[in-house]
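One chain of protein is taken out of this complex; the other chains stay put.
What follows is chain A.
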Amino acid sequence: MSKSKSDALIQIDGLKKYFNVGGGTLKAVNDLSLSIRQGETLGVVGESGCGKSTAGRTILRLYEPTAGSVLFNGEDIYKMNGSKLKAARRNMQMVFQDPYASLNPRWSVESIIAEPFKLHNLAGSRKELRYKIEQLLDVVGLKPEHADRYPHEFSGGQRQRIGIARALAVDPSFIVCDEPISALDVSIQAQVVNLLKDLQRDKGLTYMFIAHDLAMVKHISDRVAVMYLGKMVELADAEELYADARHPYTQALLSSIPVPDPDVEAKKERIVLKGDIPSPVNPPSGCPFRTRCPAATERCASEVPELREVKPNHFAACHYA
């Protein structure tokens, strides 16, 4: 994979998504700029409320942005309308977190997977459609006869496979996976992650993989972005990020994860952050992380740290990174 900028499938520039809430404006995504390359998996990690899911949804224009642009194959999806937008949507799909809530319980698996075909007028004859659906079920590791069943007849892992089949139906090039394995049991998570990796290899898919399980993110991602309170605070190749995290938040996040190895845990010096994540409605001045940062200084309260290249291809938004 070449790393030149022209390879960018998705180019995000100055993306902002604000929500009006009772007490003011919630800046869920606050000035996000990055590009996602053709064929790569960009992992996005962060805690609840950091804006990672909102970012994923806004990139797909499931939310209208407050400001900024997202170029998909060089064209701004926010400026598209009508048939052009619909054509772009075919290329951009989503796999949701909760396989219990994202499938209509009253629809058979066949109807669920048929819907995207119908929406995009790709259905063809009934026989063709049924054939395509059975093919998709085979791709995600389910059986043809499963098409006639209903979601409640499936386990969580199987439901997630149905969600993936639905996303694949219209042959997209980009899929936002929003915590696709969080709701699944450990022994099933690996099945779904392997499926996603195989599909990427076979179909050349590009993924944005949103998650909070950092070991899994490292396993699946080429690059990882870390978000905190609507801002991207660090971005680097997956290996590099885990080997040499520069932002104090990333360091704390990495050290917070209990590793399933008693020897590692016994030796580990855990950085335990104090306090809670501040409200995104009322974020701290300067660096958003300063209220919990063990290394914060006066400068952090007055000056917003810019995301800068601290090493080649390794970006961090900290004055002291």
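Note that contacts are C-beta pairs under 8 Å (C-beta built on N, C-alpha and C of every residue); 3 or more make two chains touch, one makes a residue touch a chain; residues count from 1.
We adopt the following convention: contacts and distances are computed from a predicted model.
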Among "Cell wall polymerase", "Putative amino acid ABC transporter, permease protein", "Oligopeptide transport system ATP-binding protein" or "ApeI dehydratase-like domain-containing protein", the omitted chain is listed in UniProt as "Oligopeptide transport system ATP-binding protein"
Identify the residue among A:Ala8, A:Ile77, A:Val95 or A:Leu273 that touches the chain left out of the display. A:Leu273
Looking at A:Leu62, A:Leu85, A:Ala215 or A:Val281, which makes contact with the chain not pictured? A:Ala215
Looking at the full complex, which residue from A:Ile162, A:Ala238 or A:Ala321 touches the chain that isn't shown here? A:Ala238
Just checking the interface: what residues of chain A touch the absent partner chain? 47-48, 155-158, 185-191, 193-194, 197, 212, 214-216, 218-219, 238-239, 242, 252-253, 255-262, 264-265, 270, 272-277, 292
